[in-house]
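Okay, handing you the structure first.
In this view, the complex is presented without one of its protein chains, the others remaining in place.
Just so it is clear, A and B label the chains in written order, and each chain counts residues from 1 on its own.
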Amino acid sequence: MTPALAWITLLAPLAGMLLLVASGGREPSRGFTRLVGVGSVAVSFACALALFLQMLGKDDHERALVSTAWRWADLEGLRIDLSLLVDPLSMMMMLVITGVGSLIVLYSTEYMGHDRDYRRFFAEMDFFIFAMLLLVMAANFVFLIVGWAFVGLASYLLIGYYYEKPAAVAAAKKAFVINVLGDVGLVLAAVMIAREVGALDFATVFASAPDALGAGSTVAEFVAVMLFVGAAAKSAQVPLHTWLPDAMEGPTPVSALIHAATMVTAGVYLIVRCNVLYQLAPHASEMVAIAGAITLFMAATIATVQEDIKRVLAWSTVSQIGYMIMAAGLGLYTGAMFHFLTHAFFKALMFLVAGIVIHALAGEQGIDRMGGLRRYLPVSWVLMGVGCLAIAGVPPFSGFFSKDEILARAWDAGDLGKVLSIVGLAGAVLTAFYMFRMFFRVFHGPEPEGGYDHEPHNPTIIMTLPVVILGVLAVVGGWIQIPTVNHGINTWLDPSLLADPGIEASHATEWRTIAMSLAAAVVGIGVAWMIFGAGGGRRRIEMADRFPALRRFLLDQWRFDPMIDDAVVAPGRDLGDTAVARFEPRGALGIASLGSGLATGAGRLVRASQNGMVRVSAFGVVLGVAIVAVAMILGR
Amino acid sequence: MGERIAFAIAAAGALGCAAGVVTLSNPFRAAVSLIGTLLSVAVLFLLAAAPFAAAIQVIVYAGAIVVLFLFVIAYLGERPPRIGPDPMGRWAFLMATGVGVLVALGLIGLLRSHLPGMRAAFAEAGDIGSPRAIGMAFVDTHSLVFEATSLVLLIAALGAVLLARRAVLGERGR
Partner (left out) sequence: MGISLMYYLLVSGGLFALGLLGVLIRRNPLLLLLSVELMLNGANVALIGFSRHWNSTDGQVFALVVMVVAAAEVVIGLGLIVAVFRQRIALDVDGMDHLKG
């Protein structure tokens, strides 16, 4: 494998961003922006693909490449290099980031076509791709954290892209604050690792962690929990999930790339990458799995009442990442990564179709104002259908295989696994229900009252092509690992998983789970059809009226925002108010006014001598001379 | 002996007239008293083998400078006595004390001084005060100082012109 290719993969988007930023104070031509914005990501993808082909030609144990640019710091034996790690795990992430990234950036050239800040959008997108690549390609915790913080910044910038909208600015701030919380957890974990292991590069840490930390030790648990704080903030897991639905204030391509396909799965990547550490910390792993299960169920319930097409997808994303996190917590690392892969395809697909719908309706996002769009946007109808079938877990679409893999293997991963597998199954019913609720309400059913102001228009080929490609991937993406047929993901990831517990589902479990997932999907879709599809959606009113309290609870998103407000924000504000009222005047200002008081007093004394009277000044001279004279006489 | 008598008379004249300058309230009289001091000091210069400095003292100092003083005093005319108490009244005692301390210190320094030959009569003087010696000193060793004085005078002249001009403008402005 050629190290130069890895560096070009990483730096091409950065170069693209710098070129866009540096291209003069005037807005450059759209053609130039398009060329640089898309071209840099495409170059990156081409290099990643070349690396992938090279990697395929190697044996398993030769598939890791570490390329060091220079020694970045050498602190008392703690060596930190600016180096890249390309192994099957990061390769998988790189391919998804650059591949899906290229498609989405291409799509954006059309979607953002009317925006006046065209250049800023592409510069920030390129920056995000660079940051995300740095995150997954870093060969040590330091640059992982750098990439981690950079994607947080990119996410902040892109959520707040429409900076004239107060809601967008607030959402950006919220995302940033919560992400920084995660950064802190990650830094704490890294500090602990540096202290206990004496190294920060992945190879050394994972090789010596079992001896240095010890299985089940408090330190190992602490490190794992702190890593999960970082992962939970980035991947929107309970209780740090509240920023992701708000992040939908950003442009739709941003939601597709950052808040669905790539960045939010960084937490999954982190846990899978640190599989050695999690295998040393059984309790932390259980905590991760439970948090994932709670998240997937909660988000799925909330998604059933959302009225904004993008928010449905956002809660669905939270829920699907919950599956991945749950799998990673149970030690099903390949299952988590498999689901990451298929989810990247079908969720990006659905976001982009949602973008087409929004584009066609001139910015309308409420599914109340949609309906019957099948007639206007047939291609989108098909593609959205593919996405929904994939996420609902209908064979042979991709989501079926990855979700089934998680649920089946979870069943055979101990008692906790059984419980969580059932939760996952319940989530699957809800998933099928809420996705098809959205699907039927948008594409079927009656048109909204008064019809559409303008006839919804189909997009051009530039916008359609990436979506079609993603649609194909959403269908076939799961075929690389079919139960009892092949194990593409497992064999591929094997060299990167140093501590894979190797939980395998028995044949009986496998077939039972397949049957139950299918049943779940059919039940979910069937209920959705009965309420929203058949009969023009009359029954949905009845349902909403029947459970007002539950509906209210779900609309409040399980009251997490007020809870966090009460638990964290309000005490913090009270503390601040108290400090302002009590501490600041006496403590902080007191110290400050001591200094200023001294200066004022001294100044007042000196001022008395500066009364502007010539004779007083002259007398001052006399006094001075007298003092000097005394000194001279005494000093002799 | 004659020298000492002359010195005593000149010193007494200088200090007496100086006391007049300080105490007389009429500016005109004070200025005239200053002429007495300056002339007495010129005699002291003569006794110290400085005839050129003595001549300059009489011509420039007593002649030009004090005449300028008298001119201004005449121009300003009689000023009404100041109304109101001296705002420096409470400082006066302190000031007198300060000056007294300074004088006492000077005396102590003077009397305790061990400068060789300080109390002995002057030795025979060489050619140190003739116009020729002074002129040689100015153009030879102290040429830079000489040039600097010319600059000081030029600046003073400019300043005076400027002040007068501004005063005239100020009057016209009213």
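The rule we apply is simple: a residue touches a chain if its C-beta (ideal position, glycine included) is under 8 Å from a C-beta of that chain, and two chains touch if they have at least 3 such contacts.
Model, not experiment: these values are computed from the prediction.
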{"item": "Interface with the unshown chain - residue positions in chain A", "value": "606-607, 609-615, 618-619, 622"}
{"item": "Contact footprint on chain B, counting only the chain that is left out", "value": "1, 3-4, 7, 11, 14-15, 18-19, 21-22, 27, 30-31, 34, 37-38, 41, 44-45, 47-50, 52-53, 56-57, 60-61, 64-65, 68-69, 72-73, 75-76, 79, 82, 86-88, 92, 95-96, 99, 102-103, 106-107, 110, 115, 117-123, 125-126, 128-129, 133-134, 136-138, 141-142, 145, 149, 152-153, 155-157, 159-160, 163-164, 166-167, 170-171"}
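Definition applied: only the chains that are shown with their structure count from here on.
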{"item": "Intercentroid distance (Cα basis), chain B paired with chain A, Å", "value": "90"}
{"item": "List of chain B residues in touch with chain A within their complex", "value": "87-88, 91, 94-95, 98-99, 101-102, 105-106, 108-109, 112"}
{"item": "Residues on chain A engaged by chain B in the complex (per definition of touch)", "value": "613, 615-616, 619, 622-623, 625-626, 629-630, 632-633"}
